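And now, subunit A:
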Amino acid sequence: MLLEIKNLCLSFGGLKATNDVSIAMEEGKVYALIGPNGAGKTTFFNLISGVYKPDSGTITFDGQRLDGKRPYQVNEAGIARTYQVINLFKKMTVLDNVKVGMHTKLKSGFIQSMFHTKSQQAEEAAIIDKAMDLLAFVGLKNHMNDLAGDLSYGQQRLLEIVRAMASEPKLILLDEPAAGMNSTEKVELNVLIRKILARGITVLLVEHDMKLVMNIADHIFVLNHGQKLAEGSPLEIQNNPKVIEAYLGGGAKK
Partner candidate 1 sequence: MKSLAKKQNNKLITSIAVAAILLLLPIILSVTGNSYSILVLGFIIIYIIAVSGLDVNFGYCGQISMGHAAYYCIGAYGSVMLHHYFGIPVIITMILASILAAVLGAIVAFPASKLVFHFLSLSTIAFAEIVYTLVLNSPGKITGNAVGMFTDPINIFGYTLRSNTAFYYFGLVVCAVFLLVKWFLVKSKIGRAWIAIRENEDAAEGMGVNVVKYKVMAFAFSAFYTGFAGAMYAHLVNYIGPDTFTMKQSVMFITMMLFGGTGSILGPIIGSMFILLMTESLRVLEQYQMLVFGVILLAVVLAFPGGILGVVKDVIKKIKLKKGGVKNVVRN
Partner candidate 2 sequence: MKRKMLLVSLAILLIASVSLFANGSSESSDTYVIGVPQPLTGTNAQPGACALNAVKVAAKQFNDAGGILGKTVEIISYDDQGSPEESVRVAQRLVSDGVDAIIGSCISSAVLSAGQIYENNQIPTFGTGTSPTWMAQGWEYLFRACQNNDFALPLVVDKLTELGVERVAIFAGQDDAAVAGVNTFTELANQAGITVTTTEYYVEGNTDFSGQVARIINSNAQVVFISTFGPTQPLIARQLRQFGFNGLCFTKDIYQVDALQVAGAASNGIAFAYPYLTYASIDDCKDPFIKQFLEAYYEMFGELPVSDCAYRAYDSMLVLKAAVEAAGTTEKTAVAEAVNTLSGVQTLAGMQDFTYGDREGLHSFNIFVIDNEQYITFDEWVGSPLYNEIVSQY
């Protein structure tokens, strides 16, 4: 198992935002997390990536306990993420955005950087090639010296993904990557996620676009009211009455 989450709980005040959720993920697959609005998907993401500390339960990634760790430690452990609202470093160049993504992979410390040592220079030179390679991967190579804030919306979304990939994670968390994209861009995104997978990176995405999810995911988790409602292959989920009911709204039955 790459990621194993057991009995995860978190409450804000009296509200149980995440209630006893357990999931397990294997390497090399695309996972999706779905659920109606307010089901606690983003909270769940924030729990995995260390933004929130769980009240109880465990998160084990690659044999390492991650619950209670800070976001940067989660990133160091090999989980990278993107954000629902674009969170780029707007006044940095596209290239530098990617370089920040590589932060944890750079070995030079304060002293080496301060004195601009040979090893530090070599390392810096090396990451430029890697960053260009990544940018070429999403077709942003021509924009590498532009400011991130000057890119179009779709390009900014792509840059977010590339920035996350730069840390060479084993697992990448994509928070609504298709939000605000048109249908052409969505098709491209579909291809891109496949390509990410092909690089050996496991993908977990939160997405509202069911078409995209059913198309791309190998395995789906469904959250509702902070609890895991169901999981299974896209086909199983599509035919799960509980899921259908949750999406149609609990009021229908009464």
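For anyone wondering why these and not others, all candidates are chains of the complex that A comes from, given by their letters.
We take it that a contact is a pair of C-beta atoms (placed from the backbone, for glycine too) under 8 Å apart; a residue touches a chain by one contact, two chains touch by 3 or more; residues count from 1.
It should be emphasised that the depicted structure is a prediction, and the values quoted were computed from it without experimental measurement.
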Q) Since the rest of 1 or 2 are in the complex but keep clear of subunit A, which one touches it? A) 1
Q. Touching candidate 1 in the complex: which residues of subunit A?
A. 49, 51, 70-72, 75-76, 80-81, 83, 87-92, 96, 99-101, 103-104, 106, 108, 110, 113-116, 120, 124, 146, 150, 163-164, 167
